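Only one protein chain is missing from this complex, and each of the others stays in its spot.
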Amino acid sequence: MNLLDVLIQHSPPLIVAVPLLGAFLTPLVGRINEKVRNIFALVMISITGFFIALLASDVFTNGPRVYVFGAQNLTLPVVRVLFEVDSLSIFMAIVTFILAFVALVYSWSFMKENDGLDKYYTLVLLVVASTLGMELTGDIFNFFVFLEISCISSCALIAFWVHKGESLEAAFKYIVISSIGALFVLFAVGIFYAQYNALNIATLANVIQFTFLDKVALVLLVVVLGMKAGLVPMHMWLPDSYGEAPPSVTIVIIGATQASLYGVFRMCFTLYSGAFQNITISESTIGLIIIMLALLTILIGVLMALIQTDFRRLIGFVAVAEIGYIFLTIGVGLVTLHDPDMIEVGKTAMQGGIFHIINDCLDVGLLFLVAGAIYYATRETSLNEMSGLARNMRCTTIFFLIGLLAVSGIPPMNGFASKLLIYQSTYQLNPIISIIAILASIMLLAIFVKVFYSAFLGPKISKFENVKEVSKSMLIGMGVVSCIIIIFGLFPNIVIHYLVEPAVNALLNNAQYISVVLGGV
Amino acid sequence: MSEMSKIVRTISNVIFPLITIFGLYVIAHGHLTPGGGFQGGAVVASGCIMLLAAYGSAWAFERIKEKRLTAFESLGAVWFIGVAFLGLFVGGIFFANFLVGLKLFDNFTLFGNIPVVGSTLADINTGGVLPLMNFAVGLKVIAGLFAVVLVMAYASSLKEWKK
Amino acid sequence: MLSLESLLETLKTGSGFWNPVVWVVAIAIIFLLVYILRGFGKKDYKKETGQTQAFLSGNPEYEKKELMHVKGSNVYWGFTETLKSVYDVLKKMHNGNASDYVLWFLIIMAVVFIFVGLI
Partner (left out) sequence: MIYNIPFIAVVVMIFIGLYAVVFRRNLIKMVIGITIIECGVNLFLITLGYREGGVAPIYTSLPKGTRYPSEMVLPVPQALTLTSIVIGVAVLALMLSLVMHIYKHYGTLDVRKIRRLKE
């Protein structure tokens, strides 16, 4: 057994433990020097990325991996705390890592003038650790614990600018709704434990029936995780908190939101898949409800974004609309996957949805970074006040254009590839769904044309005479995201073939997920 | 918060050591009886908060720096996760209980005894790494809870000073 | 593993396909054509005269730049005015009250529960 094997074997806990250790060491390191602390946080995230890459190379070739805490082998798998990593989990971990790395690079100079930065870096690393934990865990109670940690730490991050009343208000709304939601998740965990005496997802998926209590738990889980992801009409906290958090961490909070989305995928397609295969009617029901809510999400998100005047709040509503596309694919998958004739449609939809997760993170994240850059340069967030910024901030304008084209799904950007998969699959289910989706996509373009016209073009106002281009670390952060967007846009086939398809196959291959845990007994 | 009457101060002076000892007992016996780091830490922290309430916040700000508490809190967390990492390096698996049955010197075991079955006097020297983790959690909870209340007292006393 | 052929492969989307590289090449060719066509244009216009001024339906250009600024909330005025009834409902929905957020959450949970439990 060489060193590489040992590292791969131990990387699932280390992926979560390294940022956690970094989070707790940051206040101690911060006593030395500010620069040392920033470098320390970056190094910790990079080590995490190294482990993620190692684990990804293994999981994509050899299938799911299990790590049991505190035990050498897999005895008593029902009560042990374990991490189970399959291709979907590691895909989400890669997304989270990219977002966290960009956020830390970006905040180097963005947050320079704030004080209390020790706590800031601690919280960012905590959010990253808990998000990764949600994605890698194979235990439903552990999932709840990480959900709560991410909720608490991202709430504290949203309220980081304490001198602004609005950010406190947004944080309070966020913590009220998400702590209530998390308590309902705990209730669902209790229901599972009462019925099956087990807590890990694989064991539960093996034995689950579709009893009345299971239906209750399904509704609780789907609604709560949908709320945490921003499903209309439970989305109101999302533009508030995205709009008021410091823009450098909004991109991390987007990652935490996508982890809830991962939870919906995991619960619907792994935990309940055995139950769904027997009873088709209920499966279609919850699938249809999710499709309805997703269409509502897309429409309302777009309509509300059109009338916003605050730049960051506008992007928050756009993020809501983008989440709708992913929920659409979940619904289409639930409706079609049990039907042998339609299974290809469902697979295409799932590919589109999972590809859209990473695209959504990158595109919306890039737009938030641009909004942050404008705020940094002008101290202005209202679109009514901005004008003619393209003259002084050339690089930022180019990044904004890339983000605009990507979000609204204009070829050849990455947003188009995933949206094309979604349109194609939903058209085969029902043409009206795809028509609404395309219409909303056009309106997204219209929204950002408005932003581009009013903020970047227009006459040069005397107030913005001395606006300068933002500093290098922010440009590097935006540049990294833009490069990934362009590469994903030019070669979508590579991404689908090497990242997305294994994730979809792992999600649909439920027997493998179960047998990795239970087969070893 | 302002200072309370002399009766309250005297009584809290008397009770404070008892509360602290009880809390430390709960922390130290966490691996044997119901309780543990969080519960014991909460008891000790509530003792400290009682002193804060009796003597007023101005008295506390002179003596206790919030930054020092934060450092203790980080220390507790680092200790906890450090023990988990030690499990990886010594025991070969994350969170492994590597201390059980581990002979350090001649015949000395640190928390490594195998407990006797039956209703006997409790042997604290059991449990492997669990007591160590309990101490870490206890430290973190004492510092964290007290820091929370201290900061809240500070924030609410700001308004009093304005008047 | 990664070869040139795999980079140029076409993405199959069930019933369609998508190849961005071909698209980019097409865009490049179109830009080249446009550039060549632009070369045929007249080059003898004079700067700083009426030939380069903006045409605002015959109105004079304002001296003060701030007055020329179209504010963000005015850009889609016609659209929002037409859909006023929809927007009134939407604005009433987003009233910013934390209790109502929780209420919406409970309503949706009840609705989904009724659908899943009864049907």
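Note that the chains take the letters A, B and C in the order they are written out, and that residue 1 is the start of every chain.
One rule holds in what follows: contacts are C-beta pairs under 8 Å (C-beta built on N, C-alpha and C of every residue); 3 or more make two chains touch, one makes a residue touch a chain.
Predicted, not measured: the structure shown is a model, and the values here were computed from it.
For the chain excluded from display, the touched partners among the shown chains of the whole complex are A, B, C.
Here one chain is not drawn; of A:V85, A:L136 or A:L199, the residue touching it is A:L199.
Within the set A:I180, A:M342, A:A446 or A:I494, the residue that contacts the chain not displayed is A:I180. Considering A:F60, A:F141 or A:Y375, the position touching the chain not shown turns out to be A:F141 (whole complex).
The hidden chain makes contact, of the residues A:A159, A:L204, A:M227 or A:L421, with A:A159.
In the full complex, chain C touches the hidden chain at residues 91, 94-99, 102-103, 106.
Residues of chain B that touch the chain left out of the display are 32-34, 36, 38, 42, 115-120, 145, 148, 151-152, 155-156. Although one chain is not shown, part of chain A still touches it, namely residues 79, 141, 145, 148-149, 151-152, 155-156, 159, 162, 165-166, 168-173, 175-176, 179-180, 183, 186-187, 189-190, 193-194, 199, 239-240, 243-244, 304, 307, 313.
Note that only the chains that are shown with their structure count from here on.
Shown here, the protein chains touch in a chain-like sequence that does not close on itself. Ranked by number of C-beta pairs in contact, the top chain pair is A-C. Farthest from chain A, judged by the mean position of CA atoms in each chain, is B.
Chain centres here are Cα averages; for chain B and chain C they lie 56 Å apart. We define each chain's centre as the mean of its Cα atoms; on that basis chain A and chain B are separated by 36 Å. The set of chain B residues that touch two or more partner chains is empty. Interface residues of chain B facing chain A in the complex, by the touch rule stated above, are 70-71, 74-75, 77-78, 81-82, 84-85, 87-88, 92-97. By the touch criterion stated above, chain C contacts chain A in their complex at residues 2, 6-7, 9-11, 13-16, 18, 20-21, 23-24, 27, 65-66, 68-73, 75-76, 79-80, 83, 86-87, 90, 93-94, 96, 98, 100-102, 104-105, 108-109, 112-113, 115-117, 119.
Across the interface of their complex, chain C is touched by residues 172-173, 176-177, 180-181, 184, 212, 215-216, 218-220, 222-223, 227, 231, 233-234, 236-237, 240, 281-282, 285-286, 289, 293, 300, 303-304, 306-307, 309, 344-345, 348, 352, 382-384, 386-387, 411-412, 416-417, 420-421, 424-425, 427-428, 446, 450-451, 453-455, 458-462, 489-494, 496-497 of chain A.
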